[in-house]
Each structure stands twice: as C-alpha cells, then as structure tokens.
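Can you keep this structure in mind? I'll have questions shortly.
Apart from one protein chain that is not included, each protein chain of the complex appears where it belongs.
Labels run A, B and C following the written order; every chain starts at residue 1.
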Amino acid sequence: MLAYELHNEPDFAALTRVERPSPPLSPHDVRVRVRAVSLNYRDLNIARSMQRRPKGRPVVPASDGAGEVVEIGSAVSRLATGDRVAALFFPDWHDGELTAVYHTRALGGTCDGMLAEEVVLDERAWVRLPAHLSYEEGATLPCAGVTAWNALFESAGVGPGSTVLVQGTGGVSIFALQLAKAAGAQVVVTSKSDAKRARARQMGADHVIDYVATPKWGDDARAWTGGRGVDVVVEVGGPGTFDQSVAALRHAGTMSLLGVLTGLSGEVNTYGLFQKGLHVCGIYVGSGRMFEALNRALSTNTIHPVIDRVFGFDQVRAAYEHLASGTHFGKVVIRVS
Amino acid sequence: MLAYELHNEPDFAALTRVERPSPPLSPHDVRVRVRAVSLNYRDLNIARSMQRRPKGRPVVPASDGAGEVVEIGSAVSRLATGDRVAALFFPDWHDGELTAVYHTRALGGTCDGMLAEEVVLDERAWVRLPAHLSYEEGATLPCAGVTAWNALFESAGVGPGSTVLVQGTGGVSIFALQLAKAAGAQVVVTSKSDAKRARARQMGADHVIDYVATPKWGDDARAWTGGRGVDVVVEVGGPGTFDQSVAALRHAGTMSLLGVLTGLSGEVNTYGLFQKGLHVCGIYVGSGRMFEALNRALSTNTIHPVIDRVFGFDQVRAAYEHLASGTHFGKVVIRVS
Amino acid sequence: MLAYELHNEPDFAALTRVERPSPPLSPHDVRVRVRAVSLNYRDLNIARSMQRRPKGRPVVPASDGAGEVVEIGSAVSRLATGDRVAALFFPDWHDGELTAVYHTRALGGTCDGMLAEEVVLDERAWVRLPAHLSYEEGATLPCAGVTAWNALFESAGVGPGSTVLVQGTGGVSIFALQLAKAAGAQVVVTSKSDAKRARARQMGADHVIDYVATPKWGDDARAWTGGRGVDVVVEVGGPGTFDQSVAALRHAGTMSLLGVLTGLSGEVNTYGLFQKGLHVCGIYVGSGRMFEALNRALSTNTIHPVIDRVFGFDQVRAAYEHLASGTHFGKVVIRVS
Partner (left out) sequence: MLAYELHNEPDFAALTRVERPSPPLSPHDVRVRVRAVSLNYRDLNIARSMQRRPKGRPVVPASDGAGEVVEIGSAVSRLATGDRVAALFFPDWHDGELTAVYHTRALGGTCDGMLAEEVVLDERAWVRLPAHLSYEEGATLPCAGVTAWNALFESAGVGPGSTVLVQGTGGVSIFALQLAKAAGAQVVVTSKSDAKRARARQMGADHVIDYVATPKWGDDARAWTGGRGVDVVVEVGGPGTFDQSVAALRHAGTMSLLGVLTGLSGEVNTYGLFQKGLHVCGIYVGSGRMFEALNRALSTNTIHPVIDRVFGFDQVRAAYEHLASGTHFGKVVIRVS
C-alpha cells in the first residue's frame, strides 16, 4: 500500500510517499481502507520539528482520517466489513480522564498516523461515522471535532443561553461555533479578516470582533454581554491571547485551553485567574466516549463540518502549505482513495 | 388591595377573594403590582388539603406570578420602578443546593403567595423577565420553568445529541421539551391523547408514545434509541411511572424526579437503579441563579412558554378546575391586573 | 487445575469441585495463580438461583480473588511474573461510567470467576495489591472494597467533617466505615447486635443505632446530627431500609444505593426524594481506576480489611453457609493455594 512518511528533510519536504507492506491483523484488530485525511496545526509542527517525531524510524503523519472497514480480526465483535469509521487520536483513550500512558500512542506523533491507504488498529480505536457525513467530512472529526466537543461540553457545561467566545476561524473554532449554536448558546468570534467575520456571522455568530482593530477584544466581548462576561472561551492562541480571554470571561467562567498558536509559554495574568475565580481546563483532544457523544450531536442536529478545500493524495505538500498559510476557513482535507 | 386567601372550606371553595391592606416596605424590599399568575399542580394540592397550609391564618395561594415594580425600599440597589419581574418560588434560595431552611418560606405554601394585586419581597427574591415575554408568559416561569431547567441542565447535562424523555404535556414537561430542543437534544414525549401527541410533534418531539396503548413505554423508548436508552427522564409521575423510566434510561443515565401525579410513595424497582448505575435527582424547583440562567436560555432562543388558557381575576376557581381537569396543554394563567 | 463450578443442584450443593485444563494464554493475557477468594452476598444469590447463571455451561463462581502472576503473554507490558494482583469485578470496565456492555462480562456471573487455582485475563483486568496486604486481605477488595470506595468518593464527596451512615456490618459497610474514618468523616452504624455495635465503636464509629430497638433509626440518625441530617447513606438494604435512609439524610444529601438485602423492589417514599432534593446513586462495584484509587487510600492509611473467617479450598460450601448465616463481621475468605 502507499503511505506518506516523514523523512529526514527540512520542513514539508520531509513528507515522502512510500510503498509499505500491508500491516498484519491480530484477533482484535480492524483493517481500514483510508478514504480521507484532514490536517491539524499539530501536523505542521510535527512535520517541521524533528524533535517531535519518534526517533530512529520514519512515522506516518496525520492523526485524523476516515475510511471503510475492509477486514476484521477473528475476535472482533463491534465492527463489520463495510462499516464507515474514523480513528481515535489516542487509540487507547476510551473513557475517563487523560493519563500519561495515552500519550505514548498518539496517531501521527508517537505512533503511525492516517496518511496511508490502509491502517490497522484495535477495534476499540475506531468509531462509526454519522450517516449523514461523507468520508471527507468524517476525516475532520478525530482531533478538531473532538477537541471542540471536549472544550464546550466536558470541560464546561455549555447550554442554552450560555455565551462562548471562539478565537479565529480554524478547525476547532468553527466546530465550536457550530456546536455551541446547536446547544442554544450565543457565540462571539474574533477574526482580523472581514470576509471571515462575515462568514462567521452567516454561520450564526452573534457578535464578531476584529482583534487587530480592537486589541482589547476581551473587554469588547465582556461589554457585549452587558458587563457580565462570557461563560467559556475556547483558547486556541495560548499565551498571546490569554490575558484578553481572562478579560472576556465572567467570574467563575471557564477557559478551555488547547492551543499554542502564539507559543508554548509566555507572560500571563495569573492574578486575574484567581481574582475572578476562573477555571482553566487544559484540553488535549478527548476520549472515545467523547467522540461518540460528538457524533450523536452532529447527527441529531445534521451538522456538516466546514471543509475549506480538498487536496488529492499526490498534493500532500500543497495541502500542508495551504494550512500553513492561515488563509483557510474550516478544515483542510486530503482525499486518499 | 384585593387578594385571594385559602379559607376553611372544602376544595376550591376555599379560594376566597378578600380586601387586604397594602403590605409595608422595609429598606431592602420591593413592591410589585402583580399582573399575572400561573397555576401548578401543587396549587391544587394545597387548595384541597388543609394540612399543607400554615396553621392559624389564611394564606395567599400560588407561587408563580409576574408584575411591575411600583416601589422600592431605601436600600434597594438591584431593581428600579418600572422593572418587569417575577418572584422566586423560594424567596431565600439564591444560589447553591437546596437546604431545609428554604422550605420555611415557599410562596403560596409556607408563606403568602402571588394571587394578590400587590406583593412585597426582598429585592433578591425577584428576577427580571426576559424582554420578549408578556406578563402572562413570565408568570409561568418561577415553578414550572425553573423546575424544567433544573431537571435538564443542573441535575443532568443535557446538550446536543442527548436524548430526553418527558412524561405528558403538563407545564414542566412542555418547558422541558422546548428547552431540550433548544439544547440540540432529541426528545421523546408520552401522552395518551392523539391531539397532544400531534402537538408535541409540531413542537419538535422526535418520538411520541401513547402510554395507554403501550404500557411498557419505557421499553419502547429504549428501543427507539437503538437499545442504548435515553440519557434523562423528567419524571413527573412518581411511583406509578418510575419503573418504566428505569427501563427507558441508559446505564448511568439520570432520572430527574419531581412529581407526585401517581402518589407520594409506591412500589418501585430499586434493583434496576443500581444494576444500571442510575442517578435519581430529586428536584424541588430551583434557585435564583437557575432562574436567571433559564431567562438567558429563553432570551437567546426566543422561546415563548406555552399558555393553554388565560382566566380573569374573578375566574380563579374556574382556573383551578380547568387545571384539575387535566385537559390542558401547557400552562393555565390568571390575569390579575 | 482445580476449580469450583456451579452445577445443576439445589442451593449450595451446586458448588462442585472439578479438574479443568489450564486456560490458554493470548498475547495480552496474564495467568494468575489464585491464592485467596472472598465471598459476597451476590455469590449466595447466584449459587441459589439458576436464572442468574449463564445457560448451557457451568460457571466458576466468585468475583473476588487475589493471587500471583505466573505467566504473561508476549505483548504484556504492565505486569510481570511475581506481581501480586487482584482482578476487576468487570474485567472490561477500566475507566468512566458504567455501560451495558460491561455487564456482559462479570466475574462469577456472566463469565467464569475466581474460585479456581488459575485464572487468565487481559493484563488490564488486573490491579496490583497494596504492599501491606496479604492475599487473603487483597481478595476482599474487588467487589466490597471498590463498591465502598465508589459509594463514598465517586458518587459522593465524603471528606473531613462529612457524616456517613452505614447499614449493618457486612463487607461493604465495614469498608465504608474504615474509609470514611480515614477521610476524616463521622460515621453512624446501625446493627441489631450488641456485640457488632460495640466492635463498630472500637473501629471508630461515632454513633451506633440498634435498628430493632429503634425502628425509626433514620430519625435517630438525623437527630444525632443536630437535625441537619447525614450527608451520605450507604444503602445496602434496598426497599426495606430506603425510607429510613431518606429520613436520615440532609437536604441535597446522597444515598449510595447498592444492595438488595430486603428485596429487588418495594414501596418507597419518592416524595421524600424530591422534597429534600436528594441524589440517589445506583452503584454497581466500580472501574479499574476506582480500584487503583482505593488501593492508594488503603496504602496511605495502612488500612487492613476486616476478615471474619478464612476457610480452606475444601470448605467452600461451609464458607457459603457461614456468609448466609449473617453472623459475620467483615469478610468471609477462602484460601485457595
């Protein structure tokens, strides 16, 4: 089968198409013909940084993919051939809280990922796709969709009448916009692009802020709520946006912290956190149970993930470059087969 | 001012219109001109049962009312004359869990209620009405609306993709239907009336069950979910419906228990509760904070309470009799002034 | 190897010693030489009731056992030979909430249990014993210990200054007494036996009640708390004790419901549940994560399970009869090898 591997080259030139043998199948394993893969910001970092890859062997990149079950092991009871499935970002995290051991197997990072024609994983590492989604749409769920779910409904309790602020219009933020609107919440979106703000409006955003024109966008968001503050911020920026998120939040509100767009560390206002009695929840994707809850939410509300552009399996570097350009709105997808 | 009191007469004949002096106003008090009152099943019980009323003095009935602030005490800072408000069922329960002391002041039960032209309560016992609601609509919120909110969003975490079962089409159940749909959930409604089931469908119910034709409606509901079971049951029936609610629920699901329509006690399946690892949450209305959260939900989603019929202030007994007939769909309201 | 099976005989005569082949070992499996088994009330029910056993084949009884790892599969990474371990009651419930699928594999019920010289299970179905416990002590943990942990610390938040009521002096109740005292809580114990009440006192019970002399023991417990009520009741009786548990609890308190000693169903006071805003949590043992948390609690506080009596592997029926007699205080154990 064909697959991409990250080889010892600078930047996206590391992405190398190779022929690999079909992986073997143990009794509890399920073999999936991958149909589509979607990219995340994390995939850019791993492609660019050799430190973040396993040592001594090339790794197949990309955590997020969907496909069709083509073979099942002798002990498999939960899936059948023909099932349409996506893989868990952490194949071993089925339920409960994050533990250190799950990090030892993360698709496209500490173990081989989805950018391949075939992937074999334990039956519990797969979840069925919602029936109304295509493979391209399903491929966007494992990281961005599950992260947005976790940020809104596991780490916080977003519901009707809640107010949620999302930063920008990347994959997680757009999922969060869609899910929060489906939950009956109000949503504030920040973006420096007129066109993206307009599109966010069309998707239901109740208030949009140009964060370049309004550097104190946190104060603006709080003022828009009548001074009370927003209930939840989906914090994808990290240290560079942290303090305005603190400013935006109501007392006892929740910052769902999941991104590094502005860096791994930086100066932040820790006093504000306790003066307001805030909760900061670090979010690293989520469990299989959360993925299934996300799928029920998407099905019940007929939500379609927003796909920015679909690339072919021979356009992988172009897909990475497009995501790196930051011009996208929603998800960047690669059709595999 | 005019008010109704419960006098020492059998049944609804106890409802007696009297002239009362205007209540005095302390520094933290707010005087409200009541415009509308809504009735709850509890009001029927209190009118019929002398044991449930305070001894030695007539009590003004009805917990739920809305009106206009006409005078504020010298120390009042949260409200102003002209504000449109409703009262808390428990005037002292502002936040946190239910405690015994809140029961010592429950409107229309252990202290005077809302069926009067004027009511004076501490400023913290009032919440502002959502701007899109009339007084008649606002009068339905304090007990039925807050109870439904508590049942879905405080005692359980209903959100997009959840499945909720509501029993019948009384006030709490219809609020629960509206709120659960606003939250992106699926809703199952039981009713023996073809017309009421059809109306529930129109309001968004995803599945309806005739509980007379299908006595094992719990099994039917579970089957409709594909065997998984519903996440939450809003249990208004009590012991007579309890076991089918257990049957309907998924493992680790929640029964929000709040009603006595079938009695105060009865034989129930306690084994099922722990075999399934269920949570039963007893719900007695809710706090001021919950009321404010409900109002944000109603405003954000432009939800209008369903009013079955509005009676005049001189038709109070007829209003009670209409509620007692069980033919209503939604709330029975009395216009006061 | 030797094992007991439940054969088609009335009552404890069903317990039959047989020779079985050593079970095979898959790559993720761990083979354990069982050293000790403890009995639970559930084991009596299963031995007595043919309906509760798998059809068409004899089942090895008993969920709770401890032993030594004697062989590991080729892919096992978490355990090594020589490790001292106990099995999970539900071998597939590692973390998160109870789901229906876990019930399809419950040791000594829907699948073979621990009353055998050797048991083979997936590596994740075993947890290491605390170092200070013997095998006999370790064998008491999987059902009774984990259930008590779940009742106090997962379904409720028992901590310093909490008040807990435990019913009787069976296995779960004595664990709950020990763990609640270790958590800095006050404990009320009910027992009809003077000797058992005295022993509970010695173990730290702050208040004891003779439930025969004081049939309204719930009122007595509430009075002992100064009228506030207890925070948590560990409800092992079921319907026959339910109403006094409701009476004992404070408003918004928690009943951890886990037993059927007085029946599978019965008449209970559902009104009291919502008048007090109570939480009833059905508890069916617990997950592997809970088991590990229990073990840390036992280790940190050097708690030794209370063993009533240890029987030999050739005294299995006598062990069952002793438990059935109800004269025990703490756990009944069988030494296997």
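FYI, contacts are C-beta pairs under 8 Å (C-beta built on N, C-alpha and C of every residue); 3 or more make two chains touch, one makes a residue touch a chain.
Since we're looking at a predicted model, the values are computed, not measured.
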Hey, which of C:Val34, C:Val60, C:Leu115 or C:Val158 is the one touching the hidden chain?
C:Val158
Of A:Ser22, A:Ser49, A:Asn269 or A:Thr302, which sits in contact with the chain we cannot see?
A:Asn269
For the chain left off this view, which of B:Arg289, B:Arg309 or B:His322 is in contact with it?
B:Arg289
Return the single residue from C:Ser299, C:Gln315 or C:Ser337 that touches the missing chain.
C:Ser299
Against the hidden chain, chain C presents residues 153, 157-162, 179, 182-186, 293-301
Considering the whole complex rather than only what is displayed, give the residues of chain B touching the chain that is not shown.
26-27, 94-97, 287, 289
Residue numbers in chain A that touch the chain omitted from display:
97-100, 103, 228-229, 238-239, 242-243, 250-252, 257-260, 263-284
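As a convention for this text, only the chains that are shown with their structure count from here on.
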Cα-centroid distance, chain A relative to chain C, in whole angstrom
41
Which parts of chain A, given as residue numbers and ranges, touch two or more other chains?
none
